[in-house]
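With one protein chain withheld, the remaining protein chains of the complex are depicted in position.
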Amino acid sequence: MTGYWGGVVWGLGAGVLVGISTILGVWGERKVAGHIQKRYGPNTAPVFGIFQLVYDLLKLLTKEDIHPKQARRGLFNIAPLFMTTPIISSLVIIPFAAGWAPLDTSIGILFFLAVPSISVLGVLFAGWSQRNTYASLGGLRGAAQMISYEVPRSLSVLAVVMLAGTMQPVTLMGEWRIWWLPVTLIAFVVYFIASIAELNRGPFDLAECDSELVGGYFTDYSGIRWAMFMMSEYGGMTAAALFGSVVFLGGTWPLSGVLGVLVLLVKTVLLVIAFMWAKWTFPRMRPDQLMATSWKVLTPMALVQIVIVGVVIAWL
Amino acid sequence: MAIIDDLGQTLEKMPGGSVILTSFDALLDWSRGHSLWSQPMGTACCAMELIASSFSKFDLDRHGTFPRADPRSVDVMVVAGTISRKMAPAVLRVWEQMAEPRWCIAMGNCTVSGGIFHYDTYAVMPGVDSFLPVDVYIAGCPPRPEALQDAILQLRDKIRNESVAGGRTYEHKLLLPTSSPRVAIEDRGESA
Amino acid sequence: MTNDAQGTAAEIVSDGPSVREMVVNVGPSHPSTHGVCRIITHLDGEVVTEADLVIGYLHRGIEKIAENRTYLQVVPLTDRLDYVGSMYNNWAYSRAVEKLMGITVPERAEYLRVITCELQRVASHMMAVGSAGNDAGATSFFVLAFWIREQVVDLLARLSGSRLTYNYVRPGGVSFDIPEDGWVEDLRALCKKTPAALEELDRLFFGNVIAKDRTKGIGVLSAEDAIAAGVTGPSLRASGVDFDLRRDEPYSVYDRFSFDVVVGESGDSFERSRCRLLECYESLRIIEQALDQMEPGRTTAPSIPRLIAPPAGEVYERIESARGTLGVYLVSDGSVRPWRMKVRSPAFTNLSVVGTLAVGHTISDLVIIVGSFDPVFGEVDR
Partner (left out) sequence: MKAEDLSERLLKEFPDLASSFSIDKGEAVVTVSSDVVHDTIERLKGFGFNQFEMVTAVDRGENLEVVYILHSLGMKVVIWVRTFVPRDAAWVASMVDLYTAADWLEREVYDLFGIEFRGHPDLRRIMMPFDFEGSPLRKDYVDENIIPRPDYI
């Protein structure tokens, strides 16, 4: 599916996908948090409380869109787009079914690692444009953290790429064997942790930590723009989980066809729940500790993994 | 808010627009009433019950209400606790930072009238309604968390009759699915 | 553009041509100030160079109101001082009035006071530990700690009729005797099962590597500084000073119980919070002993008049509250209303060291330091 119209169709499709995943993600998050905290979460709304998110979304759409007087309007307005668009576009290379991806390109993995990083700009724009102390601190923290965690995240994916010998996600998923999982376990752990940090989620949610910075880099956003930040967070989480299941867990393996898609979804949902589990269990880290974890723990771990994979390949 | 307001007023003037307007109102009030995120303006004793109300035993999140720290993304400010003269400007400031539409719940006697600190003191505001438009009052010193839940449900009923076209209120029938535990108004007496 | 309310505006202090410091206004309505405290923070990068605490946002003039109330009418006012641990305020005030009047309180009332106040200590410490964890981002930990508090509060509500402001301890004794609906058995059951829940909390937060990294070595208060600054209670004991009014200057019937005083070593935020958690075990021990020793009898001293008019004079009575030494200074002029009531609040003096402790730490640590002192602003501001 290439060409201009294909892109438009896929863009809309991915937008809807991100929207749905946000609704289900927020609902799931509130439910997961509730059950961890000995309560129920939304359950009075119809359909197990999923309608709660329909209410929330409609409400946010029609809420006042505040522009603070001191804010820089242009940047303030486009910052949310810089957050959501890269997430939506990055979904294009995910092989949703065995042997098929919306954009089957030979540099798919590189694409996925590179494009969502553009949202660093969104964080910086949002933090800077509000001219608000909390937001600027949050924006700087978020940008520093997202850029540093790029390194271990990319290195961790590199291990699987070495095993597969390709950067094409569709081929990689086809090549995937179950014995890769124990071999690349360290890489998977690194990827998981780095993805949480990349998404600014707890326990690494320094950029938006409500106990210090109130709302972090989107403190002054309201209404639909605020909802777009939420969309980017949950869409990004879905994208990271999808990519993680494809690269590290074999995607549709062991089935194919429609059942394969189901398998992929199940793996993704499990990963997303794990993301939430981490957020609601652990305390938050401090910025300097976070940086230290990235450079002193995760990056060496990823390098060790690459060495292990190298040895394994040589041994094969 | 501006676009929605203009839309409402334009619709009202249009011939036949009121049909659209009432459906639009029904949809908006339906969503707004069920999704009341709260700004926990907890200053004193009532803050403890405010915390308790969203935690394990009482769990306001069941009704879609959960506390958020940033005032921009919330709908209802729950003023819980004594408001001193020194604090009042700050409360007003947070209120002004909230995005429209917004509502205010005065939780506890201190916010209703000054309560136990009404007389003989130089430092307490006699009621938060002297500077904020309060929608629902909860009596009690402090009220139980169930009373706050009841206030949220009452506020939902109040929002159901609002219109986007100016400050008008009228009753519109909802054909949309609503949350299940709708307490009948006549049964409300005991819970608070 | 300094923002009074939420600190949502920037103020850049320029020092000559180069911009050096950023002023971040934390509070008075901020999720981590445990109430209404404003901290004007000067930041160099993320490091705090100056933290000026502005309090008084909950100053209600209780001491002024008390001068226009009769002695019994003051009791509900004291409930609202330290609203996380109302019993202590009732008790300290009642002791002051009793000393002025020369009333001897019946033994059963003293035991009931000890039981309720130790229950209150568990409830208060759970709030303190939980919110200190919440400052570090452990929301679920807060909820789980609060769950223990809920169980305690339920018991207190069954005893006194209120969840928060009990008005239970009053001059001459206590309001009610134990209800006949199995309250004692429920309390014993609570004392049995709570240690396991506390253990779980201990592992969940204080055993967590991130939490240790966040709180260890943060806001270290040395023993000398703590004494000079008037810090009392668990915050003082965390700095290694072995002092507890309940053991060292026993009041009421505390000399009849055997319990350990939890003393920390390092005096950092970790130690302060953990001391509170460990004190809950001791409180439960005291409750069990008190239940065993308690005998039936009166719960109020005989012939307490409705309108108390103590002889003229001054008294100062202190008890060990959950936050430290809580004192009530009461001046009577012989009339039915107190001439002057002054509450020596431990939270107030404890909080006064935060400004100096925070300097040199990052803003993330600032909220942890504030949280570790467990300020309750009803008591700080009065």
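A, B and C are the chain letters, set down in written order, and residue numbers restart from 1 in every chain.
Convention: a residue touches a chain if its C-beta (ideal position, glycine included) is under 8 Å from a C-beta of that chain, and two chains touch if they have at least 3 such contacts.
Please read all numbers here as calculations on a predicted model, not as lab measurements.
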{"item": "In the full complex, displayed partners of the excluded chain", "value": "B, C"}
{"item": "Chain not shown: contacting residue from C:64, C:158 or C:188", "value": "C:64"}
{"item": "Contacting the left-out chain in the complete assembly, out of C:47, C:189 or C:228", "value": "C:228"}
{"item": "Identified contact with the non-displayed chain, of C:49, C:266 or C:352", "value": "C:352"}
{"item": "Hidden partner interface residues of chain B, rising order", "value": "85-86, 118-123, 126"}
{"item": "Touch residues of chain C, complete complex, unshown partner", "value": "55-56, 59, 61, 63-64, 67-68, 70, 99, 225, 227-232, 241, 243, 248-249, 307, 313-316, 318, 325, 327, 329, 331, 336, 339-340, 342, 344, 348-349, 351-353, 381-382"}
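In this text, only the chains that are shown with their structure count from here on.
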{"item": "Where chain B and chain C are represented by their mean Cα positions, the distance between them in whole Å", "value": "31"}
{"item": "Distance between chain centroids, defined by C-alpha means - chain A, chain B (Å)", "value": "34"}
{"item": "Chain A, residues touching no fewer than two other chains", "value": "37-39, 210-211, 214, 219-220"}
{"item": "Chain B: positions in contact with at least two other chains", "value": "55-57, 69-70"}
{"item": "Partner chain A, residues of chain B touching it in the complex", "value": "1-2, 4, 27-28, 30-32, 34-35, 55-57, 59, 61-64, 66, 68-70, 72-73, 75, 99-101, 177-181"}
{"item": "Complex interface listing, chain B residues touching chain C", "value": "41-45, 47-49, 51-52, 55-57, 69-71, 81-82, 84, 86-87, 89-94, 97, 116-117, 119-124, 141-142, 144"}
{"item": "Residues of chain C touching chain B in the complex", "value": "3-6, 8, 28-31, 35-36, 56-62, 64-65, 67-69, 76-77, 80, 83-84, 127, 142-144, 146-147, 150, 153, 163-165, 377-378, 381"}
